[in-house]
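Complex shown without one protein chain; remaining protein chains in place.
Coming up: subunit A.
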Amino acid sequence: MTPTSKRRTPLAPYVILTPAIVLFVLFLALPIGYTVYLAMRRTQVSGLGLGAGARREVFVGFDNFAAALADGELWAGWLRVLGYGALVLVVMLGLALLFALLLDSARVRLSRFSRISIFLPYAVPGVAASLMWGFLYLPSLSPIRAILDVDLLGASTITYSMANVAVWGGTGFNMLVLYTTLRAIPRDYYEAARLDGASELQIALRVKIPILAPAIILTTVFSIIATIQVFTEPTTLRPFTNTISSTWSPLMKVYRDAFVTGDLYSAAATSIVIAAISLVLSFGFLRVVRDRAFGEG
């Protein structure tokens, strides 16, 4: 390397990275800092709460977090999302894996049509998907109700109906991730197993699934993060039924606290609790990504 290029290179990357760093500070670091700040404060009312200076913001430390952890409504929300999330993760990722393996086996016909059709819901916004299914669940319009005599928007079925919307919207994307991973494996990789007389099923179970493991972990962690924050589907389905409360999921409660009841401080604390839970769950993900793609560490 010549002396001139040595003097020149150190500056260029910083200049090129400036927009990203500015955006990072303004729209990521600053809001996070502000949330933490808000979560540790509360409005204190003195006297009757009338007149100037009667309401002031005080520092309360971890009180808001303690309140969030003791909040029964929030726990009920966690339990609902836990049941919903387990259902979505198992069915959606199970189907995604099944479809990816089927598409990858040589003996399937019309595979292009199936692949495109199954990926299609990815192009449908969550709001639109919830609207479509919401109408499909309505007794007066539903072709499903003509076959199946169940109230799809009732208290006992709403979790399944909502999970169905998420499974419908998410299977295709996860299938594509797994399928493209499978296609990247050289075909002759399986020949040894074939020559040993392994069946397609055995190859899928013993060779393909182990190779897919990192991709499966990756899609699982992404899905966990998304599921914990479920908001769009229950919010959009709410007008169809009165079985979904305004605090059905933890994020809906954050929204209500912040924008309906106006308690920004507990909203901030609750959102940090949600973030902490997804952080714990997704820490493994970063390690998987780093180990696989950036072995240099």
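Couple of notes before you dig in:
We take it that a residue touches a chain if its C-beta (ideal position, glycine included) is under 8 Å from a C-beta of that chain, and two chains touch if they have at least 3 such contacts; residues count from 1.
Basically, contacts and distances are computed from a predicted model.
This complex has a chain not shown, and the name its UniProt record holds, of "Iron reductase", "Oxidoreductase FAD/NAD(P)-binding domain-containing protein", "Spondin domain-containing protein" or "Sugar ABC transporter permease", is "Sugar ABC transporter permease".
Interface note: of A:Leu69, A:Leu205 or A:Leu279, the residue touching the hidden chain in the full complex is A:Leu279. Mapped onto subunit A, the footprint of the missing chain covers residues 5, 8-10, 12-14, 16-17, 19-21, 23-24, 26-28, 30-32, 34-35, 38, 95, 98-99, 102-103, 105-111, 113-114, 116-129, 131-136, 140-143, 146, 168, 171-172, 176-177, 180-181, 183-184, 187-188, 191, 194-195, 200, 214-215, 218, 225, 228-229, 231-232, 235-236, 239-240, 251, 254-255, 258-259, 264, 267-268, 271-272, 274-275, 278-279, 282-283, 285-286, 289, 292-293.
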